[in-house]
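The other protein chains are all here in position, but one chain of the complex has been omitted.
Chain lettering (A, B, C, D, E, F and G) follows the sequence in which the chains are written, and residue indices restart at 1 in each chain.
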Amino acid sequence: MKSGMQILVNGKAMQLPSEAMTVMALVEHMQLTGKRIAVERNGDIVPRSQFHAVQLQGNDKLEIVGAVGGG
Amino acid sequence: MKSGMQILVNGKAMQLPSEAMTVMALVEHMQLTGKRIAVERNGDIVPRSQFHAVQLQGNDKLEIVGAVGGG
Amino acid sequence: MKSGMQILVNGKAMQLPSEAMTVMALVEHMQLTGKRIAVERNGDIVPRSQFHAVQLQGNDKLEIVGAVGGG
Amino acid sequence: MKSGMQILVNGKAMQLPSEAMTVMALVEHMQLTGKRIAVERNGDIVPRSQFHAVQLQGNDKLEIVGAVGGG
Amino acid sequence: MSDALVIAGKSYESRLLVGTGKYKDFAETRAAIDASGTEIVTVAIRRTNIGQNANEPSLLDYLPPAEFTYLPNTAGCYSADDAIRTLRLARELLDDHRLVKLEVLGDPNTLYPNVTETIAAAKVLVKEGFEVMVYTSDDPIIARQLEEIGCVAVMPLASLIGSGMGILNPWNLQIIIESAKIPVLVDAGVGCASDAAIAMELGCAGVLMNTAIAAARDPVLMAGAMKKAVEAGRESFLAGRMAKKLYSASPSSPTTGMIG
Amino acid sequence: MSDALVIAGKSYESRLLVGTGKYKDFAETRAAIDASGTEIVTVAIRRTNIGQNANEPSLLDYLPPAEFTYLPNTAGCYSADDAIRTLRLARELLDDHRLVKLEVLGDPNTLYPNVTETIAAAKVLVKEGFEVMVYTSDDPIIARQLEEIGCVAVMPLASLIGSGMGILNPWNLQIIIESAKIPVLVDAGVGCASDAAIAMELGCAGVLMNTAIAAARDPVLMAGAMKKAVEAGRESFLAGRMAKKLYSASPSSPTTGMIG
Amino acid sequence: MSDALVIAGKSYESRLLVGTGKYKDFAETRAAIDASGTEIVTVAIRRTNIGQNANEPSLLDYLPPAEFTYLPNTAGCYSADDAIRTLRLARELLDDHRLVKLEVLGDPNTLYPNVTETIAAAKVLVKEGFEVMVYTSDDPIIARQLEEIGCVAVMPLASLIGSGMGILNPWNLQIIIESAKIPVLVDAGVGCASDAAIAMELGCAGVLMNTAIAAARDPVLMAGAMKKAVEAGRESFLAGRMAKKLYSASPSSPTTGMIG
Partner (left out) sequence: MSDALVIAGKSYESRLLVGTGKYKDFAETRAAIDASGTEIVTVAIRRTNIGQNANEPSLLDYLPPAEFTYLPNTAGCYSADDAIRTLRLARELLDDHRLVKLEVLGDPNTLYPNVTETIAAAKVLVKEGFEVMVYTSDDPIIARQLEEIGCVAVMPLASLIGSGMGILNPWNLQIIIESAKIPVLVDAGVGCASDAAIAMELGCAGVLMNTAIAAARDPVLMAGAMKKAVEAGRESFLAGRMAKKLYSASPSSPTTGMIG
């Protein structure tokens, strides 16, 4: 039986290797470290200062965004 | 001690001769009989068919309106 | 040696059968009799009343016009 | 009998002290020396270079103009 | 060619709706209404003057409800509540009459509509069975929302009430007209006959006006002009206008057969 | 109310003048002319087709000169001389007919009038007894010069011939109208009914058009629209429009007697 | 003469706000932004591309937040909820940045604002401490409501987003400007330099644009043109234009002293 868990990131299902992952770990996993991003988890903002503290749960719904050109 | 009662008609206080008056009686009192009018009592429409049945109470707030030129 | 003569009608050369032709004869020759037309000969108007009297000369320049739709 | 002569300058009659006056003399007489002006005499331009040479005649019509603000 | 205006299932020959305010007297009102050929007249609902002469004539004596379709309005109302109460009274006054003009104003200086209050009032009135012709701004989204609520006609302004400025933003009207499935009538701002013709050429189903007629030097003559203008504009719309082209102007007369 | 258009001493009920070019066929021409209610129709003068079928019908069979006032034009002429010769032929053609439309063009791409050649032609034609209705630009000084020469009507363009762009410069037309003592008609550029109404509201004595009717999807329907538009615009002008005011919009309904 | 634009208590020298979308590449974006002289640039908030190359440059590398005031927008949001969530993310993204552009659209074809959803979002955002510059229609009542809610600037459209149609209804803008106590900026619809100048001459505090620059044949040259146009329009407004008068034109040269 497989370990890890599935979450929804930016509308796409993502299988995580472990069941114990923080937002920080996810960001590293996604190679977004150092990028200027913001994260919403299940409708609430996750402050960057809390990335290391917030544990992801199965079926979490995350939005990870950045700034792009727009008018 | 004085009889009659006071009501508010079209924003003006009106002293009625008796305490037992229907809307119909008020309309006659105001010489509006036969005029095309509509009556609101304390925020609710009083159908013309009910003028004879509706008893006025002290401090009733009545609006009596007609149609006038407008765009 | 050939008889007749050549004139210019509405910008086109026209060979006439005889050397003695009136405007009237030309109009008949052109099957315009009865049509509402006006004729200019060498820059001058030829009144309809004079069609029968005016003799054509070789190389005469005629304009024969009618009314058409226009704005 | 009085000497001098009368001319018309800019639409106004002007009595000159002498009958022998050049345009140059007139310009001095009018205190316009050194001013940037142009002179027309009887409809023709009098070049500045000719002021000293051109003799005025009685009834000469002169226009003496300068540049002013305009759009 | 039958080309009726259909509002809430009822057909009208005339596409001109006329207000009954601001005339010199009732006789002029009637004369102008007749000259306009209108079948729908707007009226305001106001308190009866207490102790007024019971015998003095009223608007209804000059414009019998039997001859015209009355369109009671909520002119002067600045809240949904006032507008709703006013129209309930109108409905009772006119024997369960349901066709009404809803207008909720936002400001006494401009008389510009308050669209949020208008939407609130429209929801209630439609639920109560009113047939709501609604005065609104030229906002295409608000117009669509009012249609979705169930209004029977949307009536965007051409310009401010009583201003006579004509159609200030034909492009917005065009957007509203192209997407609406209910009749779109221009209400307010028309000042002269050509304004009415332009509105109809844009594809409006009709035009509602009052001041343009009542405040003309000769209201009755202007009423006739407006009748013709609305018809002219409608026919011009239906006839399909020629294409505009700044350049290569094309002559109306043949280019051949010139004398030389 | 009698409100005739008087040109060269003759009165006309209709203020709409219509061209006869560009129609599908003579039947459509006649139907459109009838729908327009016009009394004055413009025609072009062209060379007869040599050897054409002598029996084929002509414009005059469909529009008998007895029923209409013909207005022969000089469409396509680019010089005073061509225009003068063309109108002399027209005068003879129509039995000493003197009422004519003078137009001298400056450019085949724009068909914009050549006002200097137009003035030269007008001087000769007036001397010869023609009653000259003259097509011109919207230059008020040229219009005044043409009036001083003795033309019976000045006809400035609204926009380029056949463009349908409408009235591009109403201010110049206004200046011309206010100073002219002869009728000022807008000729060329009208594209839809409202354009015609606007021209009349400016105070024009009439409108001359062709393409706006002939090039409409339904020319006969548009002809009727134009008839109504010209009448509407005229009556709107005579009725005296309300004043425009962007601000302090004034309600058409009473501001007192509101329920509270 | 100091004439700063003050928004939410902060002063800006430039009255031109520029969007960062639709450019060929980031280099062109930066060049145009520099040529425009703007101090406030709008940005959109979008999902990061999962698995994108972590090293590819981003907009922020070309427009460092240290050099410009960022104005994150809610472009593409059709509900108050989406707009609110988007701006909460923007605030976190930009280190508790509070100055934002709220826009809630009503329709993907017209991109016309949905003013009812906009009002709902504005109420929440203002409560949460955002400094809301709000894109809206040219409805003066809605503009007033947004000001009362506590927005720091109202930004009515000149015409539809990306249309380049210019200012379709200057009269409504004028009404908004005359009654607003907060800065009024024209947002959307400007297509060329004169449009921007007209907006400023109406009394706008500033102009926000993107497509007019990015979609020009030469965006950098157009950006410079817009900088000058906004300054020209502002100075023209402050200098107090001459009165318009159609008639009695007055010569600029003396009428006396003519040669005779």
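Simple rule for what comes next: a residue touches a chain if its C-beta (ideal position, glycine included) is under 8 Å from a C-beta of that chain, and two chains touch if they have at least 3 such contacts.
Keep in mind that this is a model prediction, so the values were computed, not measured.
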Of the listed residues G:37, G:140, G:164 or G:206, which contacts the missing chain in the full complex? G:164
Contacting the left-out chain in the complete assembly, out of G:146, G:176 or G:193: G:193
Footprint left on chain A by the chain that the document does not show: 10-11, 40, 63, 65, 68-71
Against the hidden chain, chain D presents residues 9-12, 14, 30-33, 35-40, 43, 45, 47-48, 63-71
Just the residue numbers, please: which parts of chain F touch the chain that's not shown? 106-107, 110, 112-116, 119, 137, 139-142, 144-145, 159, 165, 168-169, 171-172, 175
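Note that only the chains that are shown with their structure count from here on.
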Just by CA atoms, which chain is the most central one? E
Chain centre separation (chain B, chain G; CA means) in Å: 56
Where chain D touches two or more other chains, by residue: none
Quick check on chain F: which residues sit in contact with 2+ other chains? 19, 21-22, 44-47, 73, 75, 85, 89, 161, 210-211, 214, 246, 251-254, 257, 259
